[in-house]
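What follows is a single structure, and I will ask about it in a moment.
One chain of protein is taken out of this complex; the other chains stay put.
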Amino acid sequence: MSVSGEMLAFLGLAFVAVLGGILLIQLTKVVHMVLALVFTFVSIAGIYLLLSAEFVAVVQILLYSGAITIVMLFGIMLTNNQKQEEEKGNRWRKILLLLGILGFAFAVYIGIYNLDIPVQPTTLHEANTEQIGIALFSKFVIPFELMSVLLLVALVGAIVLAKKDDEGA
Amino acid sequence: MMQELLQSAPSWTKVGIFFGLAVLFLFVVLGFVTFAILSERKIMGFMQMRIGPNQVGGSWGLLQTVADVLKLLLKEDTIPKKADRPLYILAPVLAFAPAFMVLATLPFTNQFQFADIGVGLLYYIAISGITTIGVVTAGWASNNKYSLMGGMRAAAQMISYEVPLVMSLVGVVLLAGSLNLREIVAAQEDIWFIFLQPVGFIVFFIAAIAELNRVPFDLPEAESELVAGFHVEYSGFRWAFFMLAEYVYMFAMAALTTLLFLGGWHSLPFLDFIPGAVSFALKFSVVIYVLIWIRVSFPRLRADQLMEFAWKVLLPIALANIFLTALLKELF
Amino acid sequence: MLRTEEMLLNVGPQHPSTHGVFRLVIKIEGEIIKEATPVIGYLHRGTEKLAENLQYTQIIPYTDRMDYLAAMTNNYVLCHAVETMANITVPDRAEYLRVITMELGRIASHLVWWGTYLLDLGATSPFLYAFREREMIINLLNELCGARLTFNYMRVGGVKWDAPDGWLEKVAEFIPYMREQLHGYHQLVTGNEIFLNRVKGVGTYTREEAIAYSLSGANLRCTGVKRDLRKDEPYSIYNRFSFGVPTREAGDAWSRYECRMEEIEESLKILEQAVAQFPSDGPILAKVPKIIKPPKGEAFIRIESPRGEIGCYIASDGKKEPYRLKFRRPSFYNLQILPKLLEGENMANLIAILGAIDIVLGEVDG
């Protein structure tokens, strides 16, 4: 494996993504956590870019960093969150947890290492947005439409729930 | 030249060239910001029957902004005691960095562009959304009620106006058949999109002003209500970063308007002898002027009216515009 | 269940939109105001206590500092109260000068209100336009009495200075100019959709509430009460002029705006007539003793200031200083309704409502 620019970029982005994930768990203030999450999201978008999936990358930033985190920040800042986290479980639990994580990591490592992805000749760098569009509206049109209906239902449901809350107050 | 550079194999010299160009461009943008602020103050001055800056740098006050920036650099950098220190420091960077990142995909002329990515338009909108996080963070980290409200307003406003902004552009995308900014400009060879998409243009322009937080949508920093909104507590250089981000966005938004609706570097039919760069600069200046003009003549909207306007007026119009465009495109 | 937190917010005393040192403690939930408590007194200078050790003429400069945007009216109310008590007849020429200066002051005061109100609403230009015109008025008054804001112009029995040569012509020239500018103001602001959205239906109160809360001036007239002391209880020589009392029915910020803008026009009418009728000759000061000693007794005299009814109470024990002096300061009374108006309002409306009341903190705090 030679040191290329791509490699360096990937290492950097992956590092930030993992760091963001760890900080998300380790930080104590909720707002800090969300910001750590933003860093993870943005680095993942960068990795998408490296994979020539520019559309997915841009949408990742647009939706996750742009919209979702802001809504989360909103919720956190505007609501009362004085309650501090409870003290974590005892030592045995911690050890068990660590073992579990190690086991999972090992399994994933083995799984990926042994996985043999058949290399297909693809034209990655060309008009992938168009390709996504064509795929969505021809081959996957039914799942796509179903998904939009599902989201719509979720939206309506959320509004109804919020309204009920209001009246109850 | 840029195209060749972009598509050639990577090497350290190329990195050096790119870095050099980026630094050069940074100074171009900073130069623009300097004189955009000056021209804004001057034009506002003329419209309000006063003189404007006329002391530093000759009777035109040419060095006024330079002096202002110097002052800001020399000012004491205060951090409130109760502020969330790391976030307080991070926020200006978060707000400012995307402002420069969006410039990367904008093709200023046929040749001059840093990154020609397929989803250039979407890239702009996505990256500019990150600034919102910076603003919200600044509002939160300052630990000041006014700045928190300013940050909240900024976030609500930016999210709301991003929707009609994107929707109004779908018409353009439909007509051009691409998200790539170069191709969108190329599609305007014969006729500018402002004539094909007048409704889309109006919605876009209004939403753009709102995205820029300029009058009449300057609620996040509404001076008479929230004192200065999210940057109440900021001073000196950190404050300058917010201002810089604001004006770089003004630069970027004016450039984007020119590219999407005013034909980019294409000149008018009989004026083909004008070089692309000059043509672009002229149109760009007109957009900037209109932005300043609007700032001088309007009062501010109220927060709830602003939201209502985005969701109840702009969005339906934008959707109708998409529908109509698609219909017309199918028919003809 | 999600609950938004209530927040206690201090607006002022150094907030850009409180028009001086005025503090408003508001309890807000989100952007909705639950409760508002005004805190005043930051500018209290004890004028009334000071006046007890001053002769009447010496008090006049102190009145300048109350409503510093229309100081002529303050001058007048004190002089008029003393004149009424001591039964002094003021020469015609002096009365005309007083009316001209007071009406100029009224226009200047309304101009400041107009400019700053729009500045509060986020429009920067009207402020500068308004101040350009106000500057002309101030220059006129400056020419007359040598001061731009604190005039100290009137005296018991007349005025201190006669109009210099050519001054009346300048006033006459100013009238059509101001009319033209007023037209421009309406063009720029009055029809603006955003502006209308900000002020229409904002800060509404009924006629009964306005009366109950002792509001006066445009704040009362905007509910349809046709009350203007210049017309109802004519003082000075106001019965010699024909002018209207603009009223509106809605009682919101918009109707207050309309009333004030029309009042400028009416003041211009008065000015026009006053300049035309101005007596060419005559004294400007009645023959009054050097030291004025009103008879023993008390009097409360009210006149119409740009902000409402300004009153002056004098209790005299026959000495050269008043035994007790009290001013009814219209801004003080008008501000009382603010907590009621703000309850349940949007935070952004706070500015529109407070601005529409048109207070001057020098007057509120006395």
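First chain written, first letter: the chains are A, B and C, and each begins at residue 1.
Criterion: a contact is a pair of C-beta atoms (placed from the backbone, for glycine too) under 8 Å apart; a residue touches a chain by one contact, two chains touch by 3 or more.
In this section, contacts and distances are computed from a predicted model.
This complex has a chain not shown, and the name its UniProt record holds, of "Nucleoside ABC transporter membrane protein", "NADH-quinone oxidoreductase subunit C", "Heme exporter protein A" or "Peptide/nickel transport system ATP-binding protein", is "NADH-quinone oxidoreductase subunit C". Among the chains on display, the ones the left-out chain touches in the entire complex are C.
If you put the hidden chain back, the residue from C:N10, C:Q55 or C:T84 that touches it is C:T84.
Note that of C:E35, C:E298, C:E321 or C:E343, the residue touching the chain absent from this view is C:E298.
Between the chain not shown and the residues C:I211, C:A250 or C:A286, the one that touches is C:I211. Note on the undisplayed chain: of the listed residues C:E35, C:E48, C:E135 or C:E343, the one touching it is C:E48. Counting over the whole complex, subunit C has residues 40-41, 44, 46, 48-49, 84-85, 209, 211-215, 225, 227, 232-233, 294-295, 297-302, 309, 311, 313, 315, 323-324, 326, 328, 332-333, 335-336, 365-366 touching the chain that is not drawn.
Convention: only the chains that are shown with their structure count from here on.
Closest chain to the protein centre (all Cα atoms averaged), using per-chain Cα means: B. Averaging Cα atoms per chain gives one point for each, and the point farthest from that of subunit B is the centre of C.
Mean C-alpha position of subunit A lies 28 Å from that of subunit B.
If each chain is reduced to the centroid of its CA atoms, subunit A and subunit C end up 62 Å from each other.
Within the complex, the subunit C residues that touch subunit B are 7, 9, 15-17, 31, 118-125, 128-129, 132, 188-189, 192, 194-195, 197-198, 346-352. Looking at the complex, you find that subunit B touches subunit A at residues 10, 15, 84, 86-87, 90, 117-119, 122-123, 125-127, 129-130, 132-133, 136-137, 140, 148, 152, 155-156, 159, 162, 179.
Of all residues in subunit B, those touching subunit C in their complex are 44, 47-50, 145-146, 149, 215-216, 218-219, 222-225, 227, 295-305.
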